[in-house]
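Quick one: the structure is below, questions incoming.
And now, subunit A:
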Amino acid sequence: MSKRVDDLFDAHLSKKLGRRELANRAARLGLGGVAAGYLLNAAGTRALAAGSFDWKAHQGTTVRLLLNKHPYTDAMINNLDNFKELTGMDVVYDVFPEDVYFDKVTAALSSRSSQYDAFMTGAYQTWQYGPAGWLRDVNEWIGDPSKTADTYNWDDLLPNLRASTAWSGVPGEALGGSGAKQWAVPWGFELNSISYNRRMFDAAGVTPPENMEDLMEKAAKLTSGDVYGIGARGTRSWATIHPGYLSGFTNFGARDFVVEDGNLKAAMNSPEGKKFTQMWIEMLQKSGPRNWTTYTWYEVGNDLGAGASAMIYDADILGYFQNRGTKEAGNIGYAAFAPNPEAEQPTPNVWIWSLGLSAFSEQPDAGWHFIQWATGTEHTTFGATQADLVNPVRQSVWNNADFQARLKKDYPGYLEQYQQSSDGSKIYFTPQPLFFNLTTEWAASLQKMHANQVSVDEGLDQLAESVNQQLRNAGIAQ
Partner candidate 1 sequence: MVELAQDRALPRARSSARDWLLPYLLSLPSLLVTIGILIPFGTAVYYSMERYNLAFPAGRQFIWFGNYISLFGDPGFWNTLQVSLLYTLLCVGIQLLLGLGIALLLVRRTWFNDVMSVLLILPLMVAPAIASLMWKLMTNPSFGILSYLLTLVGVERFPWASSPDTALFTVVLVDTWVYTPFITILLLAGLRALPKQPFEAAELDGVPQSFVFFRITLPMLMPYILTAGLFRMLEAIQQFDIIYAMTQGGPGDTLMVFQIQAYLSAFTYTNIGRSAAVLMVLWAITFLLSNLVIKRWLKLRERRHGNA
Partner candidate 2 sequence: MAYFEIDRLSKSFGKSKVIDNLSLSVRQGESVVVFGPSGCGKTVLLRLISGVLRADAGDIRIDGESIAHLGPDHRDVAMAFQNFALYPHMTAFENIASPLRARKLAEAEISRRVHELAELLRIDHVLGHTPRELSNGQKQRTSLARSLAAPPAVLLLDDPLRNVDAKIRYEMRLELPRVLREYRSTVFYVTQDYKEAMALGNRVGVLYDGTFQQVDTPAGIYGRPESIRIARLFGDPPVNLLPARPELSGDGRAKLRIGGSDLVGPPSLESLVGRDLLVGIRPEDIEVLTEPAEGAIAVELDALTPLNVRAVMLLRDGQGTEILASCPEDDRPPLSRGRRQVWARLDLGRALFFDRATEMRIH
């Protein structure tokens, strides 16, 4: 790239040029949007390199990554040349489809393979991987100025997310509490709120729902002909529990577990839990997708994007993705949602894609070099403004004017939704290694309730009993 172009972007970075002017000048130089974004970030990379930290410490080594096929990964790969240039390192990556990704992770790590230095993981998965001894506690690196750049700014990462990816390993102990190990570094995340079809809402004269009863009513009202009112996931999987359902469940004050005498005890059959679950099932039966029990992330999203559903109570980024390249592109609106009229604020449960450092890596320092770059301000800013690394995990990115402008322009209401939701956004599950057993069984139980094979009260009671039994069997509770 010519010197002239480089100068242009360096000037922007040192605030000599406004963004619009930069874009104009770049256009005159014949650069499109994406290319311009990449170059912008190249400038950021040069800025990074100019700092005091030795980015070249692992020059010549090759970092090996295990990644999920995901927009986050796509964004990273698009920006990878800058990392290579910055560090003189090489990066090789294995990308596997999301459908099979965690199988691959489990297999690779259970065989104690040293073939990957770092890999993508969800926060929930770290509750297995951490105790299994497959992950390193990255606190060791974050706290070491010789290994982490002074510009990294760990505290810029959203505190709830930092806490949600840290756990002591003791079942029931709070996430991010004392003695918690930082099993992974948040990379991108999603919280749960309402994404809705503004066209349909306007046509029906409906505003976004205020609480659960309102939601049920409006969902019913919007259900007509080929369109149904409310979308949510429903397969026999943990993925059915953690989005809208657990967010609302929590908002009504229900919990999955309580700790009694230092013992975990299932609590999903509390009166609050039963009350919310009753409403949830009723709503889905009345105005949910017809084949709800086969609905995954993709069906929920497709229906919203194609105008088959009027709204979803699910991940905000699912609604974000549906506002582009779909039939209803541009019609999707976003609203924070607190189902319990008495709740102070929304309590969205979150899913966090994170990067973990493999315990079997023979070059963890090199792996950390990559992680700190990928989760650093420069790359996450690039990802949020030029690609789909949303939601960003850094406060500074949320404050970034370009990012805000982008959201306002293409995703009206999204930023406000986030701002209203963010304070209460975190993982509301009680950390324990049987998380997946519990949530899968929970989903199966909801399916039975939905098919009227079992009443909500009975179903939750049976679930609690079964979970307690499993906790005892696993030696987690007595």
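Basis for inclusion: all candidates are chains of the complex that A comes from, given by their letters.
Methods note: a contact is a pair of C-beta atoms (placed from the backbone, for glycine too) under 8 Å apart; a residue touches a chain by one contact, two chains touch by 3 or more; residues count from 1.
What you see is a predicted model; the values in this text were computed from it and never measured.
A.B. asks: Consider subunit A on its own, then decide which of 1 or 2 touches it in this complex.
C.D. replies: Selected candidate, touching subunit A: 1.
A.B. asks: Residue numbers of subunit A touching candidate 1 in their complex, please.
C.D. replies: Against candidate 1, subunit A makes touches at 102-103, 106-107, 110, 127-129, 131-133, 226, 235-238, 289-294, 299, 302-303, 306, 308, 433-434, 436-437, 440, 443-445, 447-448, 450-451, 453, 473-475.
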